[in-house]
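A protein chain is absent from this complex, but the other protein chains hold their places.
Entry: subunit A
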């Protein structure tokens, strides 16, 4: 196959992946706590067409060999952990994180995961109607600093301070229920974005390398705090995504044009004998 055709084809599939990522970001424009993804590109491995020493003619600038590439491919998807805008909702179980932090949750099968989505709900405990659990809108349990589910008395009014301490108010009595576990991200590239707005650690990585327990740090080093009655919006900027999409689409068109052009050339070669 013609080299141009391969390059055009490889790059079109790479650009398609980028478009998929942009549409994923756009689809999550209103997802609470969503973090946008960006794709990075690299040219693919190149092939060097060997040339004999006779090709080393005067005036030649580069070392021997003719370099040919095979297009570009998408390499890494980087998560952009910049702060989303915070909106007040007045709902007492809505929590927003200000700063670099993640809630620790327990996903299906007891898997430890992390999320920025603070639209929590109270789910009644099936075994004890007097209590309820604080869960995400997908039913994952929010965890406290001890790593346990957060159990609150049914019908209580929750007060959560900026340091994650929960107080349940039943009538006129206040009961301290524990502290929400909040971690800061040291190395965002080692987190993997999953469905249900969750992040998990890359396989084989050490938790302490990637995440730090915020409440264990001195006050001035605490990089994130919780705000009750508010939600963090997605950090997707529609204008930027649209601009990226236009760019991606034009690059795709140009690659498609190159494909057509190589096709024409193959046709010319085929029709040498008319």
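In this text, a contact is a pair of C-beta atoms (placed from the backbone, for glycine too) under 8 Å apart; a residue touches a chain by one contact, two chains touch by 3 or more; residues count from 1.
By our rule, contacts and distances are computed from a predicted model.
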{"item": "Chain left out of the displayed complex - its UniProt protein name, from \"Multiple sugar transport system permease protein\", \"Xanthine dehydrogenase family protein molybdopterin-binding subunit\", \"Flagellar hook-basal body complex protein FlhO\" or \"Nitrite reductase large subunit NirB\"", "value": "\"Flagellar hook-basal body complex protein FlhO\""}
{"item": "Sole residue of A:65, A:147 or A:216 that reaches the chain not shown, by the stated touch rule", "value": "A:65"}
{"item": "On subunit A, residues whose C-beta touches the chain left out of the figure", "value": "2-4, 7-8, 10-11, 14-15, 18, 38, 40-46, 48, 55, 57, 59-63, 65-72, 75-76, 78, 80, 82, 100, 184-190, 201-202, 204-206, 209-210, 212, 223, 247-248, 250-251, 254-255, 257-258, 261-262, 264-265, 268-269, 271-274"}
